[in-house]
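Yeah, one chain of the complex is gone here, protein chain that is, but the others are all in their spots.
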Amino acid sequence: MNSTTVIAICSIITAGVTIGLGSIAPALGEGRAVSTALTSLAQQPDAAKTITRTLFVGLAMIESIAIYCLVVSMILIFANPFWNHVIAHATGK
Amino acid sequence: MNSTTVIAICSIITAGVTIGLGSIAPALGEGRAVSTALTSLAQQPDAAKTITRTLFVGLAMIESIAIYCLVVSMILIFANPFWNHVIAHATGK
Partner (left out) sequence: MNSTTVIAICSIITAGVTIGLGSIAPALGEGRAVSTALTSLAQQPDAAKTITRTLFVGLAMIESIAIYCLVVSMILIFANPFWNHVIAHATGK
């Protein structure tokens, strides 16, 4: 088990754990936001336009946090500079 | 147990753990959103149209987080660049 293998193993495990762990809080946060928006709609139906607009902006902000985790996972899988360096070094040797 | 085997093992375990871990929070978040939507419908049946529309948009946002985890799992199983490199290296040797 040489350096290349160890770096590949770490990248694979970290990519999976990152998005798996990173999905917990955004999903719970969005569930909470949607839940409160629906309670507010039932309580004050006349303010529906303002409530839904605020909800969508808030959801987009929370969603962006999940997307950060997805981006890091994708970088670790497809554009990993450590892996690229080890590969270039191994083939050059 | 050579490099190829170790990388295959890590990819298999990580793919499973990613979607297993990533399904927890979206499911709880969606359950909470649906639950509140039904309470709101019972409280204000006249606002049904707005409530259901807001609910569906919110569910789609939460569902997308679960889909991110599924995408990473599928990439690790079917389009794993580390595995492809090790295989290409092993057959070329």
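A and B are the chain letters, set down in written order, and residue numbers restart from 1 in every chain.
Criterion: a contact is a pair of C-beta atoms (placed from the backbone, for glycine too) under 8 Å apart; a residue touches a chain by one contact, two chains touch by 3 or more.
Remember, predicted model here, so these are calculated numbers, not experimental data.
Colleague: Taking the complete complex into account, which shown chains does the hidden chain touch?
Modeller: B
Colleague: Touching residues of chain B against the unshown chain: what are they?
Modeller: 1-2, 4-5, 8-9, 11-13, 15-17, 19-21, 23-39, 41-43, 45, 48, 51-52, 55-56, 59, 63, 66-67, 69-70, 73-74, 77-78, 83, 87
Following the convention adopted for this analysis, only the chains that are shown with their structure count from here on.
Colleague: Using CA atoms for the superposition, what rotation angle relates chain A to chain B, in steps of 5 degrees?
Modeller: About 20 degrees of rotation relates the two copies.
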